[in-house]
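Left out: one protein chain. Kept in place: all the others.
For reference, chains read A and B in written order, and residue numbers begin at 1 within each chain.
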Amino acid sequence: MGALALVLAAAPFAFTNNYHYEIAILVMLNAVTCVGLNLLIGYAGQISLGHAGFFGLGAYGSAILTARYGWPPLAALAAATAGTALVAYVVGRPILRLKGHYLAMATLGMGIIISIILVTEERFTGGPDGMSVPPFAVAGFALAGERAWYAVCAAMLVAAVWLALNLIDSPAGRALRALHGAEIGAQVSGVDAARAKLAVFVLSAVFASVAGSAAAHYAGFITPAKAGFFHSIELVTMVVFGGMASTFGAVAGAAALTLLPQLLTVFKEYEMVMMGAVMMGTMIFMPKGLVPTLAARFAGGGRR
Amino acid sequence: MLKRLAVAAAALFAFAGGAAFAQEPIRIGSFLAVTGPAAFLGDPEQKTLELYVEKLNAAGGVLGRKIQLTVYDSAGDAEKARAFAKRLIEQDKVDVIVGGSTTGETMAVVPLVEQAGIPFISLAGAVVIVEPVKKWVFKTPHSDRQACERIFVDMKARGLTKIALISGAGGFDKSMRAQCMQVAKNYGIEIVADESYGAGDTDMTAQLTKIRSAPGVQAVLNCGFGQGPAIVTKNYRQLGITLPLYQSHGVASKEFIKLAGGAAEGVRLPAAAILAPETLPDSDPQKKVLLDYKREFEGRFKQDVSTFGGHAYDGLMLAVEAIRRAGSTNKEAVRSALESIRGFVGIDGVFNFSPTDHVGLDVSGLRIFEVRGGGWTVVK
Partner (left out) sequence: MSAEFLQFLLAGLTAGAIYALVALGFTIIYNASHVINFAQGEFVMIGGMTTVSLAAAGLPLPAAIAAAVLAAAAVGLALEKFAVEPARGASVVTLIIITIGASILLRGLATLVWDKKIHALKPFSGDAPIRIGGATLAPQSLWVLGVTLVIVLLLAWFFNRTLLGKALLATSHNRLAAQLVGINVRRVLLVSFGLSAALGAIAGILTAPITFTSWDVGIMLGLKGFAAAILGGLGSGPGAIVGGLALGIVEAMGAGYVSSAYKDAIAFVVLLAVLFFLPGGLLGRRGAERV
């Protein structure tokens, strides 16, 4: 993790213009969401194809409270996060009773319902074209400019990774991993499966929500597409691409798949074809994901 | 595909030729929805930009400098649009941006261009882009509010005062619906039903059945684009509804008639005259520009010309005109020059910009077209 902090601190020296900062910030926000999602998919073994819904709830919660009701951004952030956590709790209890593909479909459905509501209630949300979001300001001091946001997002990412790593190594985390391996076996050993799954679900929703709020304030604009199912699929792809059950894998996956479309622009009309080919090729030849495969390649020291 | 390569190669040669003169090229940046759900907007827009940049360069460029065009595919995604706009501004260091196929993408980029102080000509429809007026943001198509107004003028003339709305879920659809609802009373129009359908929906008979039984309904207005309106039109005839049907300028194309087939007979919509320039009187100031564009575009790309490509033509030509007037690519000078443009004959209409009017078009550029005998004919 020290390496991560080092990379984040050193990277700006390689940036020559604001565009690089922008991409880096996008990567970091995606990474925060993916780290949370990875806890759910990689460690607890539950799949969620609707996580962009939580991202959207956080983003719109912050946006609506600050833009339409004039709340201070910090309070809006707190309220949006709490709201999303509540939704995740209420929705998670029945949904998490499902398994496998049924769970996948249910989360997909949940995500779609959220995005439909965001699109249709235009009086609050501005409809499909989205709405403007005021800048993030604390006590009169506004957070503006790429460098400031870069620092904030880097701090967020480090905090998220730290939180995730500590959770995984805690007794709660071990219970989680036991769940992934064999749910009934874990239950027999005294793990309260339902509560553990719900807790991770809510936690990963919180990660997504906070990232969403940050993204909304940073861009100054939010559209319902961010809560839509394409974005959900993108997030899951990032987690799997980078390597499930690997926090750094989640970060790597987010980086790879945020950068890839930018790099593939050289291919112009072949961009989609290349994107699909890269995704397929990587998963076929590195089925465990980027980080675990590379880690095993440079063998020895199996630290996660 | 080979043609695309040839165009790129030609543009490259043209640029290399220009570079021999060691002159800084004029950099025009663009982000368009070339793929994705709005691809039918971005595709003709990109083709138009590339075609005319090539022609301008072949004729010696602008101010003796070649034009270098950079186009990114934002696929209709507002976040991608933002990232690419930033790339254009920061990395590619463009002088002017002509782009933004959809309103969502445009609005996401507005804070960026305002902050960076770079002229931006949007190709998207919604009125929020220029209202309230933003210093650096201009747009070429008629706003959706103007489209509504033009439709209502026609409805009022035909004595249709109670209408039903049916719209899709996209940004264009919802924005136009909101505008229509807002201005309807100014024309004495009452909206008695309001239905919607989703993207990719395959059947609207349920919604139309509800509309048919709305009290006193005299006409139906479909705010939408893409395949939705074509399906609405087919379902409309299938259900045997004989009330006048109006579509939006979003389906002003031959494609729509091809898709809806015989069901499209009698459908009316507001559109720029590019839809059927041959049917204009010779005295019309736009006729020559329209026919030229149609000939060039269809000759090169072997596909029907569309109003969307026309927005890109206007955007590019206005930018070029502003640069000529400013005598440089100094961003503030170009911006002021844009605001001073009057009487510019474009595809969408005749542009008259001003510091308070960054769309420059009035409703007269929009004509009412009707489908007759399988083709578009201008009615008014």
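Note that contacts are C-beta pairs under 8 Å (C-beta built on N, C-alpha and C of every residue); 3 or more make two chains touch, one makes a residue touch a chain.
Only a predicted model underlies this, so the values are computations on that prediction, with no experimental measurement involved.
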Task: Residue, one of A:L8, A:V202 or A:M244, that touches the chain absent here - done: A:M244
TODO: Identify the residue among A:L8, A:M28 or A:M110 that touches the chain left out of the display.
DONE: A:M110
Task: Residue among B:I67, B:A184, B:A230 or B:I347 that touches the chain left out of view - done: B:A230
TODO: Give the residue, chosen from B:L63, B:V133, B:A199 or B:V363, that touches the chain omitted from the document.
DONE: B:A199
Task: Contact partner of the left-out chain, one of A:R68, A:K99, A:R147 or A:R195 - done: A:K99
Open item on the list: Tell me which stretches of chain B touch the chain missing from the display.
Closed with: 1, 35-37, 39-40, 43, 169, 195-200, 202-203, 205-207, 209-210, 213, 226-227, 230-231, 234, 237-240, 255, 258-259, 261-263
- [ ] Please give every residue of chain A in contact with the chain that is not shown.
- [x] 41, 47, 94-95, 97-99, 101-102, 104-106, 108-110, 112-113, 116-117, 120, 182, 184-185, 229, 233, 236-237, 240-241, 244, 269-280, 283-284, 287-289
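To be clear about the criterion, only the chains that are shown with their structure count from here on.
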Open item on the list: Rounded to a whole Å, what is the gap between the Cα centroids of chain A and chain B?
Closed with: 35
- [ ] Would you tell me which residues of chain A are touching chain B in their complex?
- [x] 17-20, 22-23, 26, 119-120, 122, 127-130, 132, 219-221, 223, 225-226, 261-262, 265, 268-269, 271-272
Task: chain A contact footprint on chain B (complex, rising order) - done: 1, 4, 34-35, 72-73, 77-80, 82-83, 86-87, 89-91, 103-104, 107-108, 110-111, 126, 128, 169-171, 173-175, 178
